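Left out: one protein chain. Kept in place: all the others.
Now for chain A:
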Amino acid sequence: MQKSGRLATILGMAFLAILVVPPVYYMIIASLKPRSAIYRTPSWLPERSSLDNYIKVLFNDHFLVNIGNSLIVALMTTLLAMILGVLAAYAIARFKFPGRNVASQLILMSYLTPMVLLFIPLSVVVGNLGLADTLPGLILVYLTFAVPLCTWLILGHFRDFPVDLEEAASIDGATKMRTLFSILLPVSAPALATAASLAFMMAWGELFLALTFVKGQGVMTAPVALQHMSTGDVQQYGPIMAGAVLSAIPVLVVYYISQRWVVQGAAEGAFKG
């Protein structure tokens, strides 16, 4: 019994490792290989490794600018969506006003609206606003997924949180806004971290809208820049994989720090898979 249990555990661990590790491992190996090794003598072991691909992608291809753009876009999207999301969630969870239910329904529906339906008219709108091919234009467009996402997650948390503390504060004379900032927000830190991390992760990795809305070398985000490298006739896999590994790092750091909450938050209806 004991023995078969241990065997099952070992088999289970082997299965998990085989399932997850190979693509990640191969990507990292490829990013360390010289160009010829990827195509001519492909292998699962790094025979000669160097950081040449990293140096090439970082210093020759505007990639630092692209990573910087991704950072600006993801941070600004997250910040704006969190501000709008917190205010809207607070209003819906705690205030009685006409249209409250409509607003809450609207937010769920808009979270599930397929982006493919929106991006064509949005390209016209963004063009008319004079924001075509600019980072503010892309940030504006990213609010389409980030605002419903943040509002929905924060709303769920505010609704679950008992109102007693806030009522005590209001009896003590605190204004509604003061109650929000000094009572509700501090106790909601995990939910806020979840919403912010998911918004950041989604904005950082977004490709579809970015391909449509930013085309110039100077405004491209990292995913766009890398997909441009990968759609040429000759695949520059070394630098592409180096760029991919570099682009994954910020998101993995965010994920690692917030994973305790993110997984649960995502389970509440906000994930891609």
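FYI, a residue touches a chain if its C-beta (ideal position, glycine included) is under 8 Å from a C-beta of that chain, and two chains touch if they have at least 3 such contacts; residues count from 1.
Quick note on the criterion: contacts and distances are computed from a predicted model.
Comparing "3-methyl-2-oxobutanoate dehydrogenase (2-methylpropanoyl-transferring)", "ABC-type sugar transport system permease subunit", "NADH-quinone oxidoreductase subunit M" or "Tetraheme cytochrome c" against the UniProt entry of the hidden chain yields the protein name "ABC-type sugar transport system permease subunit".
For the chain left out of this panel, the touching residue among A:Val73, A:Val141, A:Ala196 or A:Val214 is A:Val141. Of the listed positions A:Leu87, A:Leu131 or A:Ala193, the one in contact with the omitted chain in the full complex is A:Leu87. Along chain A, the points of touch with the absent chain fall at residues 8-9, 12-13, 15-17, 19-24, 26-27, 30, 38-39, 42-44, 83-85, 87-88, 90-92, 94-100, 103, 106-110, 112-125, 140-141, 143-144, 147-148, 151, 162-164, 166-176, 178-179, 182-183, 201, 204-205, 207-208, 211-212, 223, 226-227, 230-231, 235, 237, 240-241, 244-245, 247-248, 251-252, 255-256, 259, 263-264, 266-267, 269, 271-273.
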